[in-house]
Each structure stands twice: as structure tokens, then as C-alpha cells.
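One structure coming up, written as C-alpha cells, with questions to follow.
One chain of protein is taken out of this complex; the other chains stay put.
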Amino acid sequence: MPFLDEKYLMRSEAALAIYKSISDKPVLDLHSHIDIKTLAQNKKFDNVWDLFAGDSTYVWEVLRKRNVDEHFITGDASPKEKWLAMAEVFPEIAGNPVYEWLHFELKYYLGIDIVLDTYTAEDIWEQANEQLNKESMKPISLLESMNVQLICTIDDPIANLDFHEKVNSKTDKLVVCPTWRPDKAINISSPDWLNYMNKIEERYQVRLTSVIDLVYAMQLSHNYFEDNGCITSDYNLEFPVTGIASEDQADIIFNRAITGEKPTPDEVKTFISYMIGEFAEMDSETGWVSQLHMGAHPKDRDEPIENILSSSSTQHLYYSLKEFLDKFAGRLKVALYCMDANQQGTLAELARKYGADICLGSAWWFNETPIGLRRQLEFIGSIDLLSNFGGMTSDSNKILSIGSRFDMFRRVLSDTLANMVDLGQMPFSVAVELAERMAYSGPYQFWCTSSDKDDS
Amino acid sequence: MPFLDEKYLMRSEAALAIYKSISDKPVLDLHSHIDIKTLAQNKKFDNVWDLFAGDSTYVWEVLRKRNVDEHFITGDASPKEKWLAMAEVFPEIAGNPVYEWLHFELKYYLGIDIVLDTYTAEDIWEQANEQLNKESMKPISLLESMNVQLICTIDDPIANLDFHEKVNSKTDKLVVCPTWRPDKAINISSPDWLNYMNKIEERYQVRLTSVIDLVYAMQLSHNYFEDNGCITSDYNLEFPVTGIASEDQADIIFNRAITGEKPTPDEVKTFISYMIGEFAEMDSETGWVSQLHMGAHPKDRDEPIENILSSSSTQHLYYSLKEFLDKFAGRLKVALYCMDANQQGTLAELARKYGADICLGSAWWFNETPIGLRRQLEFIGSIDLLSNFGGMTSDSNKILSIGSRFDMFRRVLSDTLANMVDLGQMPFSVAVELAERMAYSGPYQFWCTSSDKDDS
Partner (left out) sequence: MPFLDEKYLMRSEAALAIYKSISDKPVLDLHSHIDIKTLAQNKKFDNVWDLFAGDSTYVWEVLRKRNVDEHFITGDASPKEKWLAMAEVFPEIAGNPVYEWLHFELKYYLGIDIVLDTYTAEDIWEQANEQLNKESMKPISLLESMNVQLICTIDDPIANLDFHEKVNSKTDKLVVCPTWRPDKAINISSPDWLNYMNKIEERYQVRLTSVIDLVYAMQLSHNYFEDNGCITSDYNLEFPVTGIASEDQADIIFNRAITGEKPTPDEVKTFISYMIGEFAEMDSETGWVSQLHMGAHPKDRDEPIENILSSSSTQHLYYSLKEFLDKFAGRLKVALYCMDANQQGTLAELARKYGADICLGSAWWFNETPIGLRRQLEFIGSIDLLSNFGGMTSDSNKILSIGSRFDMFRRVLSDTLANMVDLGQMPFSVAVELAERMAYSGPYQFWCTSSDKDDS
């Protein structure tokens, strides 16, 4: 049975050969939702439900699609009851990457090569839980065994970064870096924003009487992150921004909002554009990579969004980003991500235009599947350059996901390049070099060296 | 020659094996434009032009692309002259599914395995017309021989449903159900709307003095359809709706329109959103599946549509549907279709979010081709779940189309799943179960049982 065998996701011998040449390269997970506290505590997993599904919204969603009662997902059922309920519907999940990830992790990290269903659930429960007793199954050991060299966690600007230091002191193989993600500071229309402003005042001992004070406090936070090994920031953009807006306008909007007044959609856009512009200046100064994530749909909104939405066409994405990239050309490294697969062509067109400092990130969220990864690589290769690929990211909060997702990416990458070799589009030796560059050395150079230009 | 052979549309032995396991499953055509009167009359076809092309806009369009004179398409030429004119250009149609459907139907339903061109046209004309004399070539017999178990026709709320009863009394194998499609009642900007209001008054003996009266009359119609075996409604949406609008607003708009006043685009949107909300309440009550068809381009419009169109971005589709799905979450079954292949990812993202009651329908219209069907299945499988697929539909007014289109779907489905098996993404046995679920039992459960939850 070819299920998850050596040639999993690969169509040819050339693909397998390329894969073998990169499968042992270290993993750089440049965008991870791993909880740093979990790593710092480094406790064994209680059971295989907790390991695979306990905190995985991906798994929860597919169980709900199969009518599993919430009691057995996030409710009061015991972990074993949840595991059995999941197993009952698991064959119905096939075709979705969740099916492949779990089986891949079972097989390659727990050594259990059994297909999960209602008949095998008990057996796997026993075998897997026994595995979890081993020291080698603690989070940090798991990451080391998956050859993870770098994890960039996602952190709030007011976070204390002591946990990162603690984790780094425990391991020589793995480095954990924070990522500066200031969403809460700029979501001026959120009901939580005022409260968050108070937290910033407290954390950085700054009285926020103007937008300049806010920028100053954020600079203190940026400095703190820089001092603690941060190499990248992350901006989740609900709409395209130019990074260009006047300080005076931003200040007026800030001053109204700080009194509890609700900003208009246009004011929200102006304020966020201004702040992103200021943050990009800070990133430019420290040589961080600015990650721009676009096209995710915020889960809940209690306000009209017509005005914001009207600006979200592909054309608008193009011209807004172009203004941003023009402003920072030559002094800022940017990684672009878009959840809407239809807009990745537009991002590739922009990335191509702006030279080595601007790269396309990996396929993201719903696109991080065999078919989505392949499409993204085909786009990148034909519009931008594969060599300039920004690198795979797990975007996950599950420890094992880093292994299974990077492996999936490397297989699809190998298969995509091998297909080009088989079609006569490049020599095999060139494909092998390209695979290595995309899997490791390219992202390493882009993210982990202070200036891209110096190393070229 | 592999043309339409056993492995038609399939790339591997695994595909053929999966196909063989589902090819004899009954056909449930959940969205069909078959004319119920034609079935009730159940007359033999006069000739092979009438059978294949007489009422097929698909065929007409491709003949026009090849410069066939309208005289030989919808004009006064004899059926034989039309057949010969079609045959002359038919080789030039290759690559379009019309080419495959006709040859497939010739081969598998008429037993004529000849490629149509100007040289074979006479011969096929003779052979085929002879076939059409048989009793087994009458519409109902043809449907029975194609193993069709259910056809949902499309019906106007003022329709008389006696023909459905008549057809059902003639056959034990096939059930014909109406579908409640109230487009004409809500297209308040149409020049025909006032006239249609008169027809509703007459049909349901209700004086329409307010929007409440209209909702009441539509409820009577809904009841009548429910009593006559209806299991689904169908809404053709020109723009995304939320299903949320106040009765007062809707009533004001109604009262103006009923006097002949032209509504503004915003009023059209408000009115339709209100009515769809009311219809969804009715569907929820009876447990029908609400079909939402989006992205078709209305053939003719004699009014400016700028305001309506400005709201048709992907983002707007997402948030409007989200409001609708939030409102009816847990109490309404919905099938989502979009003609724009680019927006199917957005629909899949939504379907995934809302559990088992919301499903993605099959690829639609121009996407109902080998390449379009495959893309749709790949999207569904990787974003939503293949198991939750809403089922194939013919969307056709041609009897034989039901057979050829479902067969095309089942081949592409088998090939798509087999490709995943061959790539090690799922075991073969799991793929076989999944194929059966998608081809028959999944749609049966979703559409034909009163509550999805009870059966899980």
C-alpha cells in the first residue's frame, strides 16, 4: 500500500532523489504559533488526544463537519472518549490534510503505522500513550529530533520574553526567537483597544497623550524585542495598507479614540496605515523582516465593514502594496503572504518588481495542502523566482505539526522541481541546488543574516 | 483508440477500480432543468437532432462560435439539415465538453460508436433515428435505464404540480420532485414583476397590499410544494445577500414598487435580502435544503447596475454569506454554488466553518467540465471535506445529459481520489468508501432525510 510510503506525494524517481538530498536539512520555522510557555515547562504530553488534537482548531473544525458533538471536541468528555469519537469519523476526513498530518505523525514520530478508525482506536490509544512516557517525547526533545533549528514564536509587544531565554538555555540545537506582532495596538476600532492602551502605559511606563507617545512606547517594545533576539515582525492586515499617512491625521484619530470615541472606517484605515509605516521604519532600522499577512477573515466583527471591504479588490491590493514597497525600497526586507490563492499571482508580480529584499512567503492556512503548496510553487517559479522563496512556515501551535508540515512541503517542493526536470525545464543538478536553497539556505540568508546584500 | 474507452478521463488502474465500484449507484439529480411536461407526455423523440441539440443552448453556442448560420440552429431548416450542419463543424468543437457529451451519449445510450463529422453524419442520422423508435427510448425509460432515482425539477411558486404526480405514477424506479424557485417574486426591479404579482394574487387568492401579504402568499406556495414532495428551494443570487433586513423597510419598498415606482439598486438589495431571509425561515421549518446559486450573469439588463456590482468582491461575498449563515446556524441546510471558479475557495472556507449543515455544491455551468470538476474536488478536499460534498447535479434540460454528466463526474471523482491513493495520501479502501459517499449516500442523507443530525 502506498499510503504514506517513501514516495508519499511524489510522482517520480527524480522527486525521491531530490527529496533525499534535502530531507535532513535543519528546519527553520519562521512563523509558528507554538506556545513558548509549553516549551519552557517542557512537560510530557498526558495522552495522544492532547498531543494531536487537544488544542488544534484544524482538527476541531473537521470533526464538527462530521457532526461530532461538541461534548467530544471541546466539552467535558474525557480525552479517551474524545479520541474514540474522533476515530469513528476519521476515515471520513480523508482528502483533507488533517488526515495526512495525523497519520504521518503517528507513523514517523510515534512509530505507529496503523490507519486510524473505530476498530484501531483503542490499540493506537494504548501504543501511543506508552510512547508518550518516554523522555524523548517531551516537547523540546521532539523538536530536536525533528531537526528544528529555529522557531519564531508570535508575541505581543507587551509580552515578557523570559520564557524564550529559559528555553534557549535548555537546548543547544534549537533557538527560539520572539516575533513582534502589534495587532492589538493598531486595531483602534476594537472594543479591547482602550484597555490595551492601558496595558502599554503600564508595561512601558509611558503616558499615552498623543500618537507620538504610542509610537514611542512601541519603539521601546521594539528595542526590547531586538535585545531579546527578535528578527521579524508580523502584521495581519485586514485590508491593504500603503504605510503612508500624516502624523497629524493619525494624532487626531488617536486623540478621539483614546476618549472612547468610535473611529470611522476611513479613520481606521488612516490610523493603521500610519502605524504600519512607523513600524516598518523600526523594522528597517533593526534589519528585521516585516511579514505582511493578508486576506484572513477576522472571526468576529460587530461593526459595519462596507467601507473597509470596498477597497479589497486585487487592483487595490496591488497599488496599495506598491506604495508601501516604493516608500521602503532598498531599506526593508518584506515577506508577503495572502490567504486568497487568487491574489498570490499579484503578490508574485510585486515581489518580482522589487528585487531581492521582497520575497513571497509560503502558501498559507487553507493553502498549506499538497495542492495548495504545489500551486504556490508553480506561481512563484514562473512569475517571481523560486530562489527568492521566503521559506516554509508551520503557522501552527502543535509541536508535531512543525515536522509533518515541513516534510509535506519538502516533498511537494521535490516533486514540483522533479516535474520540471522530467519535462526538460532544468538539469537535475540545478534542481538539487535549488531545492536546498529553498528548503534551507535561502530562508536562512534572508531572515537570519543582518543584511541580504552583504552576503550576495 | 482510447477515445471514450473504459478508462475515459482516468489516469490509473486505481481510478478504474474506484469507478467500477460506484458506476452502478443510483443517480440523484438534485438540480435539473428537465421539463416535467415532457416527462408527463413521455413521447418518443422525433429524431436525433431533437434528442441531442433541439433545446440545448450549450450546443447552440458552440455552433455559433463555428459560424454556423442561425438558420441551421434555431431557424427554419429541417432537423436533418441542422444535423448535417452541426456534423460539418463538430470536429472543431473538440476540447469542449459538448464534444464529449454527445459522443458519450451516442456510444453508451444509442450504441453508436462512430465519430461525428461530415462524412459520418448521414449514417449516424439513420442509425440513431432507428433507435429512437424503440419503446426503451422514451424519456422515462431512458431515465430508468440510466439508473436515475431522483430528479428535482425547477419550478415556479405559482406552478401546478399535477405533472409531477402523473410522472411518479408511471414509474416505480424514479421519483420526480419539484424545486421551489421564487426568483420572479423577488426581482422587484424587473419589468415583469408587477404582472407576476397579479399572478400570485390569482393563484393563491391573496390581495397583496403589503410585503406581509406577499410573504403570506409565498408561504401558501411553500406549503403547497411541501405537500407535493418538495425537498429543496433554489435562489439565484445576482449579488450576495445577508438575509437580514427590516420588515418595515421591505414594506416601504414593496408599497412603492407595487404602484409601479422603480426601486433604487439599494432598495433592490434590501428587498431581496429581506425576502430571502423569510424564505430561509420557511425552508428551515420544513427541513428543505436552501440552494444558493451565485455568480451567474443575467442575460439582459436594461438598468444601471453599478451600485449592485460594486458589492461583489470576494470579501463582500464572504461577509454577506457569513451574516446569513450566522443567522440560520443550526437550523437550516444550505448548499452553496458559485459559477466563478475563483470564489469557490471562499465558499469552501465558509462551508468548513459551519459544520455539517452547510455543504458545497458541485462545480457549476462552465465549471462542469473534466478540468473544472477536478479543480472543484481538489478545493473541496483540501479546504472543506470531500465527505461533506453536496452531490453532483446535471443542471441540464436534456434527458441524456443526466447520464453523461453524472458519468463524467464519477470518472473525474474516481480519478481524483485514485490520484490521492497513488500519491500515498489515503488508503485505497478509504478512497472506495469516500467515492461511494460522494456519489450517492452522502447526498442522499443530506437532501433526502429530514434531519441530518439524526442520521449521523
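Letters A and B name the chains as they come in the text, with residue numbers starting at 1 for each one.
Note that in this section a contact is a pair of C-beta atoms (placed from the backbone, for glycine too) under 8 Å apart; a residue touches a chain by one contact, two chains touch by 3 or more.
No experiment lies behind these values; they were computed from the predicted model shown.
In the complete assembly, the contact with the undisplayed chain comes from B:D340, out of B:D340, B:D357 or B:D422.
Among B:R64, B:K170, B:K262 or B:R331, the one in contact with the hidden chain is B:R64.
Across B:P97, B:G355 or B:G424, the single residue that touches the chain missing here is B:P97. As for the chain not pictured, it touches subunit A at residues 310, 313-316, 318-319, 322, 342, 345-346, 348-349, 352-353, 355-356, 378-388, 417, 420-428, 430-431, 433-434, 437, 452-453, 456. The chain not shown here touches subunit B at positions 1-5, 7-11, 61-62, 64-67, 91-97, 99-100, 115, 297, 301, 305, 309-310, 312-313, 340-342, 366, 369-372.
Note that in this section only the chains that are shown with their structure count from here on.
Each chain gets one centre point, the mean of its Cα atoms, and the points for subunit A and subunit B are 39 Å apart.
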